[in-house]
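Note sheet for the following structure.
Omission of a single protein chain aside, the complex is shown with its protein chains in their original locations.
Labels for the chains are A, B and C, by order of writing; each one numbers its residues from 1.
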Amino acid sequence: MVAAVALEELQKRGISAEQAHEMLLKMMLIRSFEEKAEELFALGRVHGTMHLSIGQEASAVGLSTALARNDYLLNTHRGHGHCLAWYGSSPDLMMAEFMGKETGYCRGRGGSMHIANVDTNNLGANGIVGGGLPISVGVGLTIKLRKTDQVAAAVFGDGGANTGAFHESVNMASIWDLPIIYFCENNQYAMSMAFKRAFNIEHVSDRASAYGIIGVTVDGNDLLAVYDVAVEAVARARRGEGPTLIESRTYRWKGHSKSDKQAYRTREEVKEWQEKEPIRRFATFLGMSDEEREALHAQARQRIEESVVFSENSPEPDVADIMEGVYA
Amino acid sequence: MVAAVALEELQKRGISAEQAHEMLLKMMLIRSFEEKAEELFALGRVHGTMHLSIGQEASAVGLSTALARNDYLLNTHRGHGHCLAWYGSSPDLMMAEFMGKETGYCRGRGGSMHIANVDTNNLGANGIVGGGLPISVGVGLTIKLRKTDQVAAAVFGDGGANTGAFHESVNMASIWDLPIIYFCENNQYAMSMAFKRAFNIEHVSDRASAYGIIGVTVDGNDLLAVYDVAVEAVARARRGEGPTLIESRTYRWKGHSKSDKQAYRTREEVKEWQEKEPIRRFATFLGMSDEEREALHAQARQRIEESVVFSENSPEPDVADIMEGVYA
Amino acid sequence: MPEQNGHPNGAARELTVVEALREALNQIMAIDERVFVIGEDVGVYGGAFGVSAGLVQAYGADRVIDTPISEAGIAGACIGAALTGMRPVGEIQFMDFVTISMEQLVLQAAKIRFMFGGKATVPMVLRTPAGSGTGAAAQHSESLENWFVHVPGLKVVMPSNAYDAKGLLLSAIQDDNPVIFVEHKLLYKTKAHVPEEMYTIPLSKTNVARQGKHLTVIATSVMVQRALQAADILAGEGIELEVIDPRTLMPLDDAPIIESVIKTGKAMVVHEAVKTGGFGGEIVARIMESEAFGYLEAPVRRVAGLDIPIPYNRTLEMNTVPQVQNIVDEARKLVKGEY
Partner (left out) sequence: MPEQNGHPNGAARELTVVEALREALNQIMAIDERVFVIGEDVGVYGGAFGVSAGLVQAYGADRVIDTPISEAGIAGACIGAALTGMRPVGEIQFMDFVTISMEQLVLQAAKIRFMFGGKATVPMVLRTPAGSGTGAAAQHSESLENWFVHVPGLKVVMPSNAYDAKGLLLSAIQDDNPVIFVEHKLLYKTKAHVPEEMYTIPLSKTNVARQGKHLTVIATSVMVQRALQAADILAGEGIELEVIDPRTLMPLDDAPIIESVIKTGKAMVVHEAVKTGGFGGEIVARIMESEAFGYLEAPVRRVAGLDIPIPYNRTLEMNTVPQVQNIVDEARKLVKGEY
């Protein structure tokens, strides 16, 4: 059941009620994955570190929905959401990777920060802030040289927008009119560094003018709003009009990574943003009751539980294979 | 003798007729140095490479005149002009360095691309495009921590404005309100790469807004115009209002370095810019006759000839000292 | 400030490496206004590994500077400040990210003095946590020290314990050259006696961490601890390892290494970094080029990281770099003449 107002809004965009539910489910799947990841970590069943995207689910789903299956994705360290939202992604293979298993996307070699599935044009998360941006230029060149109408989406954080890599990449994409969506998830912090301290401007998107491209800021917790600006940017890119810089304003609920006392922000601030929660917001927009929403969310949780079972039943990598995969 | 209109203009700025003549002489000294450098190179009396700033003299003299003796200078590979224009610079020690002599500013170890005189706050030319920009941030921090009212000028080219170093540096300078003049000599080319091909914007100064600072473009061949914008930027910096991005539009007459067929531009274009020549322009503004101008220029040439004699009479570095100066 | 080189006796106040480094920073900042700290999250967050915790409260945000994610900028900020009379201590959050600072560190910091005819100094320290063992995978586990060893003009320091960490950091800050100060993550929580007063341990002074007569083991950073553990184990078998810790890799004080090899006739180098192209080769070559060559009774062996990126999976990760058992096995073979 979708509310009439919502239906109209969806129809304008060519989104069916079913698709809307899928989008919602995807956000719930992301939320569930992240919650489970945190739990597994706390239980000591996963090592290393992780960067949770709880609170940012609308960004991931809004962007991926605006892209087509054969477009490209370049993702960040906080990449579980974008990865799960991507075409053909399997929570099983993701969870197995997170748990370091041989069945994982990267055979347990990559882990949380490096999940990739090149077969589906998911070119991977990246442990280096800004690290995927120069790579996006090359993906854009491939598309241009092959003369396909594909698009590449390069995701990065507000912190990423202050790296030299950002500057070189966006400039190159601009002067060559490459079909790239530079999608900045401004979640207000780069680790402990507040956006306001690291930038002397109001919006990351203000930087678009430095490259002669279009920049737009969107409420990153509003699924359809993100979708809309992404759709526009994608269309521009497909028309050969070059890159767009999108700033999706959102917030990370959890600490930066596994160990973060969060001394740099207040509980009130976190709470304020939690009220702008994207999942409930979209469910409400669709006219779902709490029960309906909860039922769907339970489905998502169930799916993630299955992925844990899958992973637990998966073998560890064999030490005998340790030298594999360095060279082709 | 200075024309009445000129006198008025100079007085507005607190520049005496004598100082104006000195400024003109400095431009001529730069021109003469560069011409001599080219000649020595052609004669095989200098090796390596060099980047001549003929045509850009007003930029160097306009900027340095706006700065004070105890300010700091960070210079580029095309740095002979800024170095000669700097406080207390000796053409002798510069020429000796260019000729690789022990008496040179860097004892013949640095050469054309690395001339420095840290004693006078001339922190050196730089062989790396954009290489001085991150360093400027540190100089700005020193000034801020010491609470002096000094200013640092960081010179770079249009090419330099596309390096990641530019982005990181200007942003840091901006968020910390560092007293730095980012002085971009847009001479229309980075080697063979035309400004118009490497940028999708009209002015390098359009990038200032990406950092929330003031950006200004000036006719880089108009000595007083350069001086004026630099004076304003310096005043802002001294008042603690942070960095300014100045774009000085000028043109390099010669090839990029020693060997450049210049297939990337037309003779007509070069000629057009030669008509906007800064030296004659300022002399004419001052109301000088051709003879007066020539007489002054002859002085400059003479001074450079003396520097060659000084250098020729200077010893080569001693190979026995080769390991010196690596560690303090 | 007294210069110390042996571990002093007396009341054993134990500190972790993190605490020792923090104390060093605290003490030097209190007396030298030229010293400031700069890096990502070094302020309120206290640094990714907690080294600078509390400093911003003590010395203010002007001297404990949080930066944007701009590793080239951080390095440059240190260079410019050093060149104009300050003594900056920069932090690069993980050694992997020095890959973004290389131009500034290698083409600027290391060369400025030489290029300027010996007329400038760049007294800066760049601290950075290195190494694997934390499950952080290939982009957060690098051990790149040999890159810097290969760059004249830089000094490279790698402490192996809390006592050295404090004394070496104080030396590095007071040194007039750019120093790359490499801290192993797995050492951060290890403890040692650390005197409360300020003291320095001279740079370029190799330490004999344990005396022995059968085999010289030259180890760096966390591998010193593993080599010492291996030595304990082998002592039970009557095999006595001499464990040598260069502490400063460049410029290297190789005399104690040579002397030791002359004494033992056998040597082994242990480091975590990838074997090929690593620091081990330098040590082997130094021994080869020295008087010790004539005393060698067996080939010098390298025990080092596999030639692969660091894998995420915990078991693979452990198997990528030398563990105590690997050192024990190799040392035993060497001593027993199996090479």
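Heads up, the rule we're going with is that a residue touches a chain if its C-beta (ideal position, glycine included) is under 8 Å from a C-beta of that chain, and two chains touch if they have at least 3 such contacts.
Treat the numbers as computed from the prediction; the structure is a model and nothing was measured.
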{"item": "Where the missing chain makes contact, among the chains that are shown", "value": "A, B, C"}
{"item": "Option from A:L123, A:V155 or A:A190 whose C-beta touches the chain left out", "value": "A:L123"}
{"item": "Hidden partner chain, touching residue among C:R247, C:K266, C:R301 or C:R314", "value": "C:R301"}
{"item": "Residue, one of C:V157, C:A231 or C:M250, that touches the chain absent here", "value": "C:M250"}
{"item": "Contact with the hidden chain (one of A:M23, A:A37, A:M99 or A:V137)", "value": "A:V137"}
{"item": "Residues of chain B in contact with the chain not shown", "value": "47-49, 100-101, 106, 108-114, 126-131, 159-160, 162-164, 190-193, 197-199, 260-261, 263-264, 316-317, 319, 322-323, 326"}
{"item": "Interface with the unshown chain - residue positions in chain C", "value": "96-97, 99-100, 102-103, 106-107, 110-111, 114-115, 137-139, 142, 144, 146-153, 250, 252, 273-274, 276-285, 288-289, 293, 299-302, 306-309, 311"}
{"item": "Sites on chain A contacted by the missing partner chain, in the whole complex", "value": "72, 74, 104-110, 114, 116-119, 123-124, 126-128, 131, 133-145, 152, 164-165, 168-169, 171-172, 175-176, 324-328"}
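One rule holds for everything that comes next: only the chains that are shown with their structure count from here on.
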{"item": "Most distant chain from chain B, judged by the mean position of its C-alpha atoms", "value": "A"}
{"item": "Top-ranked pair of chains - ranking by C-beta pairs in contact", "value": "B-C"}
{"item": "Between chain A and chain C, centroid-to-centroid distance (C-alpha), Å", "value": "37"}
{"item": "Approximate Å spacing (C-alpha centroids) for the pair chain B, chain C", "value": "41"}
{"item": "Cα-centroid distance, chain A relative to chain B, in whole angstrom", "value": "46"}
{"item": "Touching two or more other chains - residue numbers and ranges from chain A", "value": "162-165, 197-199"}
{"item": "Contacts with two or more other chains, residues of chain C listed in rising order", "value": "67-68, 70, 72-73"}
